[in-house]
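Take this structure first; my questions come after.
What you see is the complex with one protein chain gone and the rest in place.
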């Protein structure tokens, strides 16, 4: 790790020099950072119990280990659908319990940490909040895993130092999530930076997740980018699945159908094996 | 304003179509958005009463109307100087009062809004929090002006919609601040986007500020970029000044000395007049 | 000038350390790099004698010193209008002579250097060819001024080193032209980087031009960006003007009408004077 990542009196907590073995931790019975590539799937936003149940049932059948679903949605416009809030969290928690799947949801306001911690097994910090340092500090005092998405145009150094805010507070259960960086390419929503995955695995002991759905914004690219992410060394994938993408309240264009998800999982399996890993 | 900025049932509150006349408001006796180009100056961070007083005295003498100074600093690393907190705010308020200058300081955590509102005349949202929607909503309920800095790689649409979160909450005293966008150019810290100033003045009725110090990160570029900002239509400038930049606890490379600030002000004067405006 | 611009055995020829006084040279009776801010105007492409004459007549009346017009057009698609070629050059040269205006046109192929040199007073290298080193070397052996546009995403160092290829060949009549860098902002075609103008004036003795038309791609932004360019220190401006922009064969959206150009010139005049310069 280059000097710019060293603090004055020693190495950063996120650094592989500080800790050479890769961080692993369990979420319910799912091991993050181990041999298995963990696949998290679900709708962008929790919309209704029925849709969520159907999605959860189908993605679990296809091999997903955890369930995702946004209850508080960071939307560019104040007039867009903002998520179901606490009601959405409750639905997510209930469906997760029924299906025996740990659940992950986004934290947007530090005042909601208690609420999120009550219902979700993993809290996700979105790209727009990667340098919301007040939020990061508070998550450092939490005893729950945190997914830290890379900011829209954050450098790798900034991303690792944002994670350091959480570790410095005492919470070392951090998963770094690459979700694409902003570029001038209009065809894809963002540009997925898979070299960041390989680099961060080298620089840090923290597990790394890839979100090919938000990264590309294009349904047909999700599966090839999921394959490439595993080949680059990702420990986990987070994929948007919606039974009727064309009716989704947000991000329909990038959501797989349950059938598409199932096809993707079959395509991922041999790639994971080629890397000496497995999907479940 | 293009369709992408229209909401379903009418125009956005930030739009010039919704409100054709430019927004103006007073901060103590300083009029924002009027004929005068308002110049705000001061150190990046409040460090000590003595340094702050010296800076304030000298920038006021050179023509600055308001005083800036960070008490809560958004730092990439958790181990960098984080600001003096409430103590810094108190110093800033006291010096501002002594010098008869309104003061501006950054809000980083929604929990500190009350504290900031007690001491500062204008609250500043930094680039990293431009899409901290929870914070923006709460600032919408405040009766104080807010400076909204453009995010590192935010589009103009995203920036205006972030302002819309504040206006939609009932607070229409918003100043948009261009501070450079992230680019691949290594020589400057960011790339100052002055076309955004002219464009936003066309699309919106809100006043626009430019921060040439953070935008360039290079002392010698501050004055030429301040001139260009006025020529592009900026209503206000925010400039970092430190009596001993080489000893500043943050951002010394881009800080002007009081003498440099004074020179800059003399260079700005004729440009402002050429645009039919004045510096004070 | 930082070390990265130094060559092993001394300073670069483009450097202000190598040559402290600003480079000036005459094109017919127009002095480039002097007190006057030179304004070059004309259509994106030469389309017909009639349109070119009308444009030249009107822009000269409004104060333009030189005439621009593309005969070989670098078009993204092979099926777009590619320019009139030699016929266009002849028209340009004839109209320039009639109006007593030096003319500038783009060189795309090193095989055409002789042809261009026969008709044009200044040869322009487009952004796409900024690192066409074979072309740059040949232009180094020419005894005519060359405008070197900055590449789409070229760093300032790369731009100056591209100019060095020409100077190293013996041709020191080089004008650097900032025309916007590629960014993720969809509202403007490119992001005009005016800090590059101030920085390059500091690093190099070469004159600097700004092209606000290509930089913004938006007609209403041309005049404010031209003002800001002068305020930032530009020595010349190149502006697209077309009598009927909506019918232009290329780049109509960014072309000013002759009347719009005339208005712009009146707005530029006081800004130039505020900087101690004049338009003519």
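For clarity, chains are labelled A, B and C in written order, and residue numbers in each chain start from 1.
Assume a contact is a pair of C-beta atoms (placed from the backbone, for glycine too) under 8 Å apart; a residue touches a chain by one contact, two chains touch by 3 or more.
Since this is a predicted model, take the numbers as computed values, not measurements.
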Identified contact with the non-displayed chain, of A:194, A:209 or A:248: A:194
Contact residue for the chain not shown (choose from A:22, A:36, A:80 or A:183): A:183
Absent chain, residues of chain C that touch it: 7-8, 74-79, 108-112, 128-134, 137, 151-154, 157-158, 161, 164-165, 168, 182
Missing-chain contacts mapped onto chain A: 153, 155-157, 181, 183-188, 191-199, 202, 215-216, 218, 220-221, 224-225, 227-233, 270-271, 273-275
Residues of chain B in contact with the chain not shown: 182-184, 186
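Criterion: only the chains that are shown with their structure count from here on.
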Most extensive contact between chains (C-beta pair count): B-C
Residue numbers of chain B (touch at least two other chains): 153, 157
